[in-house]
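Report on the following structure.
As you look at this complex, bear in mind that one protein chain is not there, while each of the others sits in place.
Just so it is clear, A, B and C label the chains in written order, and each chain counts residues from 1 on its own.
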Amino acid sequence: MELGLIGLGKMGGNMRERIRRAGHTVIGYDRNPDLADVASLPELVTKLQGPRVVWVMVPAGAPTQQTIEELSELLSPGDIVVDGGNSRWTDDEKHAALLAEKGIGFVDCGVSGGVWGLQNGYALMYGGEAEHIARVQPIFDALKPEGEYGAVHAGKAGAGHFAKMVHNGIEYAMMQAYAEGWELLEAVDSVTDVREIFRSWKEGTVIRSWLLDLAVDALDKDEHLDKLRGYAADSGEGRWTVEAAIDHAVPLPAITASLFARFASRQDDSPQMKMIAALRNEFGGHAVESK
Amino acid sequence: MELGLIGLGKMGGNMRERIRRAGHTVIGYDRNPDLADVASLPELVTKLQGPRVVWVMVPAGAPTQQTIEELSELLSPGDIVVDGGNSRWTDDEKHAALLAEKGIGFVDCGVSGGVWGLQNGYALMYGGEAEHIARVQPIFDALKPEGEYGAVHAGKAGAGHFAKMVHNGIEYAMMQAYAEGWELLEAVDSVTDVREIFRSWKEGTVIRSWLLDLAVDALDKDEHLDKLRGYAADSGEGRWTVEAAIDHAVPLPAITASLFARFASRQDDSPQMKMIAALRNEFGGHAVESK
Amino acid sequence: MELGLIGLGKMGGNMRERIRRAGHTVIGYDRNPDLADVASLPELVTKLQGPRVVWVMVPAGAPTQQTIEELSELLSPGDIVVDGGNSRWTDDEKHAALLAEKGIGFVDCGVSGGVWGLQNGYALMYGGEAEHIARVQPIFDALKPEGEYGAVHAGKAGAGHFAKMVHNGIEYAMMQAYAEGWELLEAVDSVTDVREIFRSWKEGTVIRSWLLDLAVDALDKDEHLDKLRGYAADSGEGRWTVEAAIDHAVPLPAITASLFARFASRQDDSPQMKMIAALRNEFGGHAVESK
Partner (left out) sequence: MELGLIGLGKMGGNMRERIRRAGHTVIGYDRNPDLADVASLPELVTKLQGPRVVWVMVPAGAPTQQTIEELSELLSPGDIVVDGGNSRWTDDEKHAALLAEKGIGFVDCGVSGGVWGLQNGYALMYGGEAEHIARVQPIFDALKPEGEYGAVHAGKAGAGHFAKMVHNGIEYAMMQAYAEGWELLEAVDSVTDVREIFRSWKEGTVIRSWLLDLAVDALDKDEHLDKLRGYAADSGEGRWTVEAAIDHAVPLPAITASLFARFASRQDDSPQMKMIAALRNEFGGHAVESK
């Protein structure tokens, strides 16, 4: 089939490649003309035969918002927009409603796979009405990993991004689990080979996983991670997961602890621990470390 | 080679079977005569040709302590005792010293694998001196999974149990990660098929793992886990992990949150939340739920 | 001075009384005619001499929103609206802008004091422009506790509610601190008189506080809190505190733990712990508690 694809960065570019390898036609647009197949959104729309499917793969927030608004002006009833970016699930309902007014369908799709996706396929979680999903299905089939897993119709519009967001929240806590265990093992004198312990866990253990494999890969490059700073960014989806949990009164202690550990890792000095130091000094005359 | 094996319960019995399949001779002792090959510890020791290797696979704490003390009286210099149970790593140093006085070697070995071990092999983490490890190596090779992973010499005496303990701590937080994500997905109306989301994650995602596979198996038996109570025991190793972290001033927020969630799951009513309710009532006249 | 007061419930009614005792004139409106001094908002506005100050004391969200919109139609340039309810600080900026279009000033005020406020005074945290604050100052002075503390100009519009929200977040964690300590003391056999321990802490300790006094009052009524369920509601401000922290990448582990403990206290059975139980069953054949 024919697909319009907007956004040809690291993710989008690889996805175009994977879809083409599956035999589909992809017309790509990007603000960067070196990457693009067409010069503008209107040209993209013109070149696609109706009914069209246009996949938006641009940064979440304003860029996605603007692109969908533009498409709502350019597309025709019966066309479908897929938001494959990292949009917050609460935006999807608005976008679905905006497009529905023009008779345009909407599907949201959370995409996982990172730099490995081109080769191994992308895990896909999509939300929307079954008839819209069905229209995009050949593209989903091209992008997903081989085998029976890796793609799911998660529910109504927004459910795809919601499922992807929860995936990332789980990912935060799994990474934190390995990281805590690694630090503890490194802290103990009688344990002499932490890297080999991690490596041994790759088979026969309850905690074997792809993330564990990656941890071993990382330790093979730098056994004690001496070359890295203990500094971790967060991409928004961990925050949204906690906010969604708060909205639904779901306790999320491990995922939230993982998010807060990242926040703390980015502080040069901890303001709250200054207050702890100040209070200890006030009531106990405890020595404090001054700058 | 020849191995004495003490403790032939669910774990020990399967391990005897796997070691025998590898062509070794196992003489097993258990308090239950229906399971045992010999009638007593002294008979076990007599039947083994020296220098002996005796593997202790009995409950941690007093049973292991007593067994090792008895063996210290029965065995000869040059023999080796392996503690393959779930002993706390702090006990290992004491046991190693007790046996060393008699010239008997000591190896501690954390064993993972549960009901899957007989078929797939057991992950092994062992600690002790290299010469002692070398003597037990054929048994380790019989027990471990096929392939290049699944067994590691983690360090000095105690390091095997320490590594296994940390493995279990990581396991607690990974299970909690999936559990939190599952609860959040189940709480949201627009998400209509949580089980299929979990299933889709088996390929192409960052969070694919053996535990995830098990979660899908469990959901296939009981889609919303309606037949279960939200009640989780803990086996000691999670607690010890947190205590070890405290000893070494290592922050372990996600693993500890996972342990505390289990504690709370076993309370019919939460005493601390009674105090919260009482305080709210005192200062705000907030309605409280009385029994 | 003369004040219009909208909302004469438990809080508003007592505040009217305290302001009147200070010699000011209060014209109160409430949807419940038994409580109200006037029959309608337009009548309230008519009866007040300009330039008017109108204090809105109705539930946060839609009721406050509607009231402020109505007032924006009824009031005149130079009048001032005070939002003394529990509004989210993010609403304040919108309300300030809406009213500013009509030349009407806006002050937000977080009010603490509960059932004790009539007698002891209300702690006040207000935000807005200095000239607007100055106009309301006599009312703030009437409401605040005697002495030099209890009222603060916290910053721009929204800062009053923000400060009150953080106050409540701190309150959550302080309550949780006492509650955790109480549960631990009650769990230990050698400790025979937990209530008297709490009482003794009222003097000479680092942790003496008004909340501790309330805890002792509660224990005097019901020594082991046997009559209460471990069930705690949350009022919104704890949630907003965590959300604000997430927005600013501030780690808030103790306050968030306190919020999540409340969420968990309201679950009859914990979905996430069902998943933990299911996983333990899958990999270990651990007994699970079925319903």
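Throughout what follows, a residue touches a chain if its C-beta (ideal position, glycine included) is under 8 Å from a C-beta of that chain, and two chains touch if they have at least 3 such contacts.
Worth saying up front: this structure is predicted, and the values here are computed from it rather than measured.
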{"item": "Omitted chain - touching chains that are shown", "value": "A, B, C"}
{"item": "Hidden-chain contact residue, picked from the options A:P42, A:G147 or A:G230", "value": "A:G230"}
{"item": "Residue among C:H24, C:K47, C:K94 or C:R199 that touches the chain left out of view", "value": "C:R199"}
{"item": "Missing-partner contacts on chain C, residue numbers", "value": "89, 112-114, 117, 120-125, 127, 144-145, 147-159, 162-163, 166-174, 176-178, 180-181, 183-185, 187-188, 190-193, 196-197, 199-212, 241, 244-245, 248, 250-255, 257-258, 260-261"}
{"item": "Where the missing chain touches chain A, by residue", "value": "10, 114-116, 175-176, 178-180, 182-183, 186-187, 211, 214-215, 217-219, 222, 225-233, 253, 257, 261-262, 264-265, 267, 269-291"}
{"item": "Touching residues on chain B - with respect to the absent chain", "value": "206, 234, 239, 242-243, 246, 249-253, 256-257, 259-261, 263-264, 266, 272, 283"}
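Just so we're on the same page, only the chains that are shown with their structure count from here on.
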{"item": "Middle chain, criterion being Cα centroid separation", "value": "A"}
{"item": "Most remote chain, CA-based centroid, reference being chain C", "value": "B"}
{"item": "Distance from the mean Cα position of chain C to that of chain B, given in whole angstrom", "value": "47"}
{"item": "Centre-to-centre distance between chain C and chain A (centres being mean Cα positions), rounded to whole Å", "value": "36"}
{"item": "Interchain centroid distance [CA atoms averaged], chain A/chain B, Å", "value": "33"}
{"item": "Sequence positions of chain B contacting 2 or more other chains", "value": "114, 176, 178, 180, 183, 187, 211, 253, 257, 261"}
